[in-house]
Every structure is written in C-alpha cells, then in structure tokens.
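Take this structure, written in structure tokens, and hold onto it; I'll ask about it next.
All protein chains but one are shown in place.
Read from first to last, the chains carry the letters A, B, C, D and E; within each, the first residue is number 1.
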Amino acid sequence: MKALGFIEVSGVVAAVDALDVMCKSSDVEFVTWERKLGGRMVTVIVTGTVSAVTEAIECAKRNAQAPIMAFNVIPNPHEETQRMVQLSASRMTGKR
Amino acid sequence: MKALGFIEVSGVVAAVDALDVMCKSSDVEFVTWERKLGGRMVTVIVTGTVSAVTEAIECAKRNAQAPIMAFNVIPNPHEETQRMVQLSASRMTGKR
Amino acid sequence: MKALGFIEVSGVVAAVDALDVMCKSSDVEFVTWERKLGGRMVTVIVTGTVSAVTEAIECAKRNAQAPIMAFNVIPNPHEETQRMVQLSASRMTGKR
Amino acid sequence: MKALGFIEVSGVVAAVDALDVMCKSSDVEFVTWERKLGGRMVTVIVTGTVSAVTEAIECAKRNAQAPIMAFNVIPNPHEETQRMVQLSASRMTGKR
Amino acid sequence: MKALGFIEVSGVVAAVDALDVMCKSSDVEFVTWERKLGGRMVTVIVTGTVSAVTEAIECAKRNAQAPIMAFNVIPNPHEETQRMVQLSASRMTGKR
Partner (left out) sequence: MKALGFIEVSGVVAAVDALDVMCKSSDVEFVTWERKLGGRMVTVIVTGTVSAVTEAIECAKRNAQAPIMAFNVIPNPHEETQRMVQLSASRMTGKR
C-alpha cells in the first residue's frame, strides 16, 4: 500500500515550487491539491513508498522557496482516508 | 439507525490525519467533509454505531496531530438531519 | 401558506446540531442552508406552520449546542421571497 | 423601461427579510442576489417602476430587521447594465 | 484593435452603478466582471476605442456613487491578454 504525504505552504507560487522540489528529489506522484480554505494556505498531497514520501517532504523543508507550514506522512492510510483523498483528486480532474 | 459524528479541525492536513485516526480506532465510515466556510476550519463527518462514533472522536481528541476545535455526536439523527448531511455528501461525490 | 424560519449559527457542526434540535422539537422541514458568505456563519432555513417554526427556533435557542446568532420568522412569505429561497434550495439539490 | 433597485445588508437572514419587506410594500420583483464577495454583505436586486423601486427601498430602510448598508436606484439602466445584471440572474437560475 | 478598461470598486452596488455611468457617458461595452477575490473588491472590464474607454473611466471617477479604487487602460492589449480576459468572460456566460 502506498503512503500519503501532505504539506501546507502559503500561496500558489510556493505550492508549485514545493511540488517540483519533491518530485525531483524522490519518486513521488502528485495526487491533488486543496485551495478552497480561507487564508492563503495550499495543501499539496503526494503518494509513494513511505521512504520516498518522507524524503520528499524533508527535501521540501530544506530546499523549497517558502517555508513548509505543516506536514504529515500517513504510512498506511485507512481505506476511508484513501477514499476522502481520492474524492478530492477526482473532483479536481473531473474523473470519477 | 446510525449515529453521526462531527469534528472540526484547522486545515486539510489535520482533517485527513484526524479521519485516519478515527477510522483506525473504531468502526466508522467517512460521510463527507465541508470546507467552504471562511477561516481554516474543516468539518469531517463520520457514521457508525453510537459507541463507535463516540470512541472515534475520543481517539481523535487524544491522538490526532492537531487539536479538535469542536465536536458533536448525534445518536439518532432526525430524518431531516440525515437529508441535510446526505445532500452535502452527494454534492461532493457528484452522485444524487 | 407555510411560514419560513431562519437561524444563523457559527460553523457546520453547530448548524447540523441546531437543525436536529429544531426537527425533533417541532414539525418543521429542512429547506436549505447557505454557507457561502465570508466568516463562519451558516444560515439554516426551515418551513412549517407559524407556530411550528416559532417553536423550533425557540427550542434551538434553548437547547442547541452553540448560540443562535440571528433568527427570523416570516409568517406569510411573499411569493418573490419564496422564489428566492427556492432558488437557493434547488441550487443545492441540483433539482430545478 | 424598468428601474433597478439595489440594497446591501449583512447576512442571509437579513437579506431574505429585506426582500420580503420590499415585495410586500411595493410592486417590485426579485431579480437576483449576489453573495460571493468577501465579508458578510449580500446584495439584493429588484426591478419595477422607478417609484415602486424607490418606495421598496425606503420601506426596507424603515422596516427591515437589519440596517441597509448601501442602496441605489438606477431609473433607466443602460442596456449593458441590464446585461450585466441579467447574467448574474441567469447564472443563479441555470437559465440562459 | 479595441482597448480594454478596468476599474475596481467596493461591492456589487457600486460596480453596477459605475458600469451604468461608464456606458451612458461613452461608447463602451461591458466585457466581464470578477468577484472571486477575497475582500469586497469587484473588477469591471469594458472595451471600446482608447478614447472611449479613457473617457468612461474618467466619468466613473467623477460621477460614480463610490470611489474608484484602482483603474487601468490597456490601449492595445496583447493577444494573450485578450485571451485571459476572454476566458473570464466566457466562463461567466457559459459560452466558449
């Protein structure tokens, strides 16, 4: 089962930059992003092995343009958690 | 009839983390989440037996990454209340 | 003609709780809710006889988890008012 | 040509109340409302003769539950102005 | 090639009023408006000859109900700029 990695940064410029850092440093894939909350926080969600996701977030913390305000790794997400994240992703792409 | 459980946390990272804690600690299912309000609060709604929902929320309060800002258990939701929650869920999944 | 009842509370958890209190205390039906405004206020709209709607709001003020920030009863809503509320409801359910 | 009347009030409860006061006091019709802006302001737009629209707004200022924060009467709206308002109305009803 | 004119005002009432002033004072057409940003600012975009657009904005500054908070005239918009504005307009009308 794949792990999920989450980071929160301030603004779209910082979010795209952090995703680029994560994907270049480690074998993770982009899942979805959430931007609807008040304030400027953007949540970027990636997936991969636990070690890849952990490494990606560490690299984002070291090398991304803007500070990582919050982060989390869920090593073995419950199937309900996967469903919640998948709904967010499918809503963004229009695929269901 | 199934009970409904509600928690409010700050941000998407904390919301997914809290859902994962709830689903792993107790036999509850993810119903929907609401993120459209101003500010950063996210509401996560789960369903299950009264004891499962209550236990899930207690675990989230103890073990989730971020503090649970508000919560509620409705043991036997009125059918109008179920309809309100179901509308939120169906809007999210695109199913009606 | 049916009366309309309106309450405003802060947050989704409080809104669902208040609706549940209203429906259990009095013979009212859920019409729609509005959550798009800035800030955390949620408006819940119910319908029923004038006395049922009035009683429902009184119960919400006494027994709901969170304070009722604003409320109103329109005993005999003008047909244009009904149309405005109906548009909100149909937009939510996707029915027109 | 019909005049357009605009009022701004704070919150949905106040907006529906003000519309009801306007429609009961004068022969105006509901056109649309706008709620997407930040903050809690709701704009309600009505149409009718200049005198009907003026009277409706005066009544709302005297008798509505909440204060009218801003208002305007456009006696003979330019056709581009009518088009702007009509686009808002059609977007709300799904009719084009 | 047509020029583009932009004004920003606070709130929907002021935006419709300013558009009406612009269209009555000068031969400009309504293109689109943008209301999704935080805060209360509404951007109204019009098109016409450079002199018509300039005159329209000057009149709005003198005669509109509310102050014009920001404005700009782009005499000969780049085709990419036209495309950006057109996307906003088509999204509003549902035409593509």
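We take it that a residue touches a chain if its C-beta (ideal position, glycine included) is under 8 Å from a C-beta of that chain, and two chains touch if they have at least 3 such contacts.
Please read all numbers here as calculations on a predicted model, not as lab measurements.
Every shown chain that the unseen chain touches in the whole complex is listed here: A, E. Mapped onto chain A, the interface with the missing chain covers residues 11-14, 16-17, 19-20, 23-24, 28-30, 33, 35-40, 42, 65, 92-94. Counting the whole complex, the residues of chain E in touch with the unshown chain are 4, 6-8, 34, 36-39, 41, 43, 45, 70-72, 74, 77-81, 83-85, 87, 91, 96.
What we mean here is this: only the chains that are shown with their structure count from here on.
Traced through touching neighbours, the fewest hops from chain C to chain D number 1. Removal of chain D from consideration leaves the following touching groups: A, B, C | E. Taking each chain's centre as the mean of its C-alpha atoms, the one that lies farthest from the centre of chain E is B. Rounded to a whole number, the gap between the C-alpha centres of chain A and chain C is 38 angstrom.
Centre-to-centre separation between chain B and chain C, using Cα means, comes to 22 Å.
Those residues of chain B in touch with two or more other chains are numbered 36-39. Shown here, the protein chains touch in a chain-like sequence that does not close on itself. A complete list of chain pairs in contact reads A-B, B-C, C-D, D-E.
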